[in-house]
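Here it is, the structure, as structure tokens.
Every protein chain of the complex appears in place save one, which is left out.
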Amino acid sequence: ASGSASSGGKITIGVTLNAASNPFFLAEGKAIEEAAAAANISVSVQYANADVATQSNQIGTFIRQRVSSIVVDAADSEGIGPEILRAKQAGIPVVAIDVAATGSDASVTSDNVQAGRDACAYLFRELGGNGKIAIVDGSPVSAISDRMAGCKEALAKAPGIKVAATQRADLTRDKSMDVAGNIMAAHPDLDGFFGVNDPTAVGIALAAQQKGLKLKVVGVDGAKQLTDLFSGGLLIGTSGQDPAKLGRTGLDLAIKLAHGEKVSPAPVLIPTTLVTPDTIAKYRSWG
Amino acid sequence: MTAAQQVQAEAAVRLDGITKSFAANPVLRGVSLDLRPGEVHVLAGENGAGKSTLIKVLTGIHAPDDGQVVVDGAPVRFAGPGDARRRGLAVIHQELSLVPELTVADNLVLGREPRRRAGRLDRRAARAHAVAALDRVGAAIDPGTRVAELNTGQQQLVEIARALAERPRVLVLDEPTAALSDEEARTLLRIVAELRDEGLGLLYISHRMAEITAIADRVTVLRDGCVAGTMTRDDLSEDRIVTAMVGRVVENLYQHGDRGIPADIRLRVEGLTSAAVRPCSFDVRAGEVVGLAGIVGAGRSELCRLVAGFDRPSGGQVTVDGRVADPSRATAAGIVMLPESRKTQGLFLQMSIGDNVCLGTDLGRRAFGRTSAALRRQAARGYAERMRIKATGLDQRVGELSGGNQQKVLLARCLARRPSVLILDEPTRGVDIGAKADIYELVNEAAAQGVAVVLISSELPEVLGLADRVLVMSGRAIVAELAGTALTEENVIRHATGRTEPLPR
Amino acid sequence: MGSIVLTDRPPLRRAKRVTDWLGVSGALVVLVLLFAIVAPYFFTVENVLDIARQIAVTAILGAGLTFVIVTAGIDLSVGSAVGVTAFTAVVLALHGVPAPLALLAALAAGAIVGLVNGVLVARLGLAPFIVTLAALTYLRGITYVGTNGTTLFSTELSYAALGSGTVAGVPIPVLIMAAVFAAGWYLLNRTVFGRWVYAVGGNAEAARLAGIPVRRVLLAVYVLAGLCAAIGGIITSARLQSSVPDLGTGYELSAIAAVVLGGTSLMGGRGSLVGTFLGAAIMGVLVNGMTLLNISSFYQQIIQGAVIVVAVGLDRLRTPSGGTQ
Partner (left out) sequence: MGSIVLTDRPPLRRAKRVTDWLGVSGALVVLVLLFAIVAPYFFTVENVLDIARQIAVTAILGAGLTFVIVTAGIDLSVGSAVGVTAFTAVVLALHGVPAPLALLAALAAGAIVGLVNGVLVARLGLAPFIVTLAALTYLRGITYVGTNGTTLFSTELSYAALGSGTVAGVPIPVLIMAAVFAAGWYLLNRTVFGRWVYAVGGNAEAARLAGIPVRRVLLAVYVLAGLCAAIGGIITSARLQSSVPDLGTGYELSAIAAVVLGGTSLMGGRGSLVGTFLGAAIMGVLVNGMTLLNISSFYQQIIQGAVIVVAVGLDRLRTPSGGTQ
């Protein structure tokens, strides 16, 4: 077997995605595997356990296998940089998907700032421009901090909105449920919540439901686990990302690079779409 | 009926040609022995002769490689210790086997707890069992006390009470008096005699000659895993036993070494005290052996631990050769103590003999703290040979040695530290007679070299035989100092049991 | 028979028992008072019940772990067992299996997990730490394979009330916790089996010689830990109305922290369920109070670590023994 097949024959693409614990990355991986099968390309999809050193090692192994190109959804945008550089020195091009990765030859990312801005702006509109909200933040990775930045932009334009509390959970339902429950105990008069991803938003909604509170919650992701709960009335919207499209676009770029074609280094931004009970019919959710 | 047939008919248990090896090391080689109801059968032998191993085969802990255990005339194969117990074989092992964190009552009913419905512990019945069992051995212990808080003697009594509570037909006692004071030992022997009269068969292991001659109906002597001789009450004598055990004649066991004219005071203890010891003062001259007598719990160990810097005193001071010893660095002042419990306070059971001798000493040590196994072996060899440690080699793990040999390893370490003051806390506990003689010789040797020796022992003949002077402790204070003609067994007991007023000091 | 001279013993030990949880209960009282003063809403009935509900799962895992740790073992796999049992319950419930059966299946799954750990520890004599570390890994793998990495959820989860319902105002998870602790306490303190657990942890060799079925006791405690993990899995999945593949990650550490804070010795032979409950409570109060005060989660971690050290340190101060245990 030979992997240095960029000169012809079947090409192999190494893919390493952040973590298997989040359906978002799984949706990316699944889309990549399907697209690769359709294009008769072999891919190796690995998940990095959210540890950038593990991800580094995985890229190292890809380099050793002399894959034709690499797709990475980085566990850390910067920390992965040196390993990407080593891949390039070995003549293997790298495509970053979902979040930027220092040194990549091409990138396809969601516009996370837009995602946060849209979700928050929508929440503030639904509150009539006035009210008291709380935010449940997550682990400080760039995709999450971008959403927070977007939300802050929206906040700046909504002077009637007061942020009563900002707390971090760990992007999971169970932790955010406890955190939100505690926030609600301290501030029983909240009008709304921004959860920085969908599991967080769902956790908030469950906490509110179990406390019998009526408030409005928005998230970011557009995952099925949130959109399916629209009927409950607590969750009112989310910024829909398209992991499958991120994956497929990334794979396309990786194939082109593997064949030696030129691609633009400018990041391809996959816009997010605001998903609400009104627009859900037009949206294909995932997860 | 011939004598042999009578044995056949009457034996409650019989061991037939038992052979047992650990790895390639044969420990028992075709040992046969029987035990009749209503007799005390003493098993004697040097350390490592295989006595405990034989007991473990008898009580289902080890399976024999060859030979068989016969109960009531039928060969049996025990599935485990519980199995043997159900057949009426109770055993008190050499090593204490209680659960320290549980109460006395819990321990007494361990493994056969009285229950109510649904596995519920019947606590009232358990307590009643416990009280009855303790009464049987005459022990005044609160059943609610945790075993960890009892001293060794009390723990031993609890074990005996537990074994007897099962109403066994056969009771095996592996060195039950090793950790007991003379007084306690006497009580135990009384109990043993009563049990024999009640028709129990008792297999009794001991290194104490006086005890053996006092209680034995028959004696079987093991040497190197073989039966070296069996004698009945009528034809047994201390000399015969010892000769069979050791394979040579041991003379003058308590040989008082030649001591020169009293030299300068080496160790001076002034008003040393702690929560467990009332203020004590005494001194020991270079080359002198001072005995410390008293009943269990008199505070002998506690006092010596203070002297050796094991525990922190709350007052008083210790001087060695005129220099005040810092209690946290007693070793630096040349005070070395052989602790009371070799297993928990002395040895590193997973490490080799060589390591155990060298640890904490300068043996086998080069510049910058370098050392190697070969260096340590080499350094330890002389000590091991002098102590006549019985082992397959200096690399053998100490945990695999018999109790007496373990004690010798520990003693070797103490001597390797070249002490100017040597404190020995029960140095011959569980040690066979041959080894005892060796140890006494070493004590005399050390004294002859000018070491100040303090000897704690619960065996009075030992203290009286070796010491130049004896301090008696009672109620955590020194109550008497005996020397010369006043140094008699009677005097020691009188002071130790508090039947006199404390001496004015 | 002659009586034996025995020394009088000061009643020192007994008193110690009562103060066994001095450090942790002291710290708990201080924290509660502190938060009651500075955090509005802290000392309301709702918030106290909330805290109780939030600690329920940790406390229940801790209850099972207490048995294991008293035998001088450890179970690192309870977090992963929460994940795999939650998955079992949810996947069956979503496929129309009646709730009682689905829950029984989850409990059975927990028992099997414990049985495997127990067999490896008790029969093969492997070290509990490594056996359950392996289980932590492979159970998570099994959950991922089973869920294919996705979240299973339903707004109509048949047994959701077990997570969010209340009886007379008390959340059901709190009632379950109370039941688990009551049963566990009875088992540990009032039955023969409980004595055996302490005996095995205190001196396994002595227990064996006394004829206690040491292996079966060990097997049983791991099964108990597995069952408690299953109860935790059921409550969590009921509350979340879903099975999340990485559910329970890291729970083992909080649960062990609760047990050890409660004074149970990792060396075995000593410990209590009351202590475990107090240990879980202190962590729950701390997190709740700090969140009410809107303390940054970065600082929360530092404070949590410090409180653990202080609580066990206080415990230690009353027994001024040097050296190591």
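Labels for the chains are A, B and C, by order of writing; each one numbers its residues from 1.
Following the convention adopted for this analysis, a residue touches a chain if its C-beta (ideal position, glycine included) is under 8 Å from a C-beta of that chain, and two chains touch if they have at least 3 such contacts.
Remember, predicted model here, so these are calculated numbers, not experimental data.
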{"item": "Partner chains on view for the chain not depicted", "value": "A, B, C"}
{"item": "Contact partner of the left-out chain, one of B:A148, B:L349, B:A477 or B:I493", "value": "B:L349"}
{"item": "Selected residue (touches chain absent from view) among B:T19, B:T213 or B:T331", "value": "B:T331"}
{"item": "Option touching the unshown chain, where B:L303, B:A391 or B:A496 are the choices", "value": "B:A391"}
{"item": "Chain not shown, touching residues in chain B", "value": "23-25, 248, 308, 310, 331, 337, 339, 344-351, 355, 358-360, 365, 368-372, 381, 384-386, 388-396, 413, 417, 438, 441"}
{"item": "Contact set of chain A toward the excluded chain (per top definition)", "value": "1, 3, 20, 44, 46-47, 49-53, 56-58, 60-61, 64-65, 76-83, 85-86, 102, 139-140, 145"}
{"item": "Missing-partner contacts on chain C, residue numbers", "value": "72-73, 120-122, 124-127, 129-131, 133-142, 144-145, 149, 200, 204-205, 208, 214-215, 218, 253, 256-257, 260-261, 265-266, 297-306, 308-309, 312-313, 316, 321-325"}
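The working rule: only the chains that are shown with their structure count from here on.
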{"item": "Intercentroid distance (Cα basis), chain C paired with chain A, Å", "value": "34"}
{"item": "Distance from chain C to chain B - Cα centre to Cα centre, in angstrom", "value": "43"}
{"item": "Of all residues in chain A, the ones touching two or more other chains", "value": "none"}
{"item": "Junction residues of chain B - those touching two or more other chains", "value": "none"}
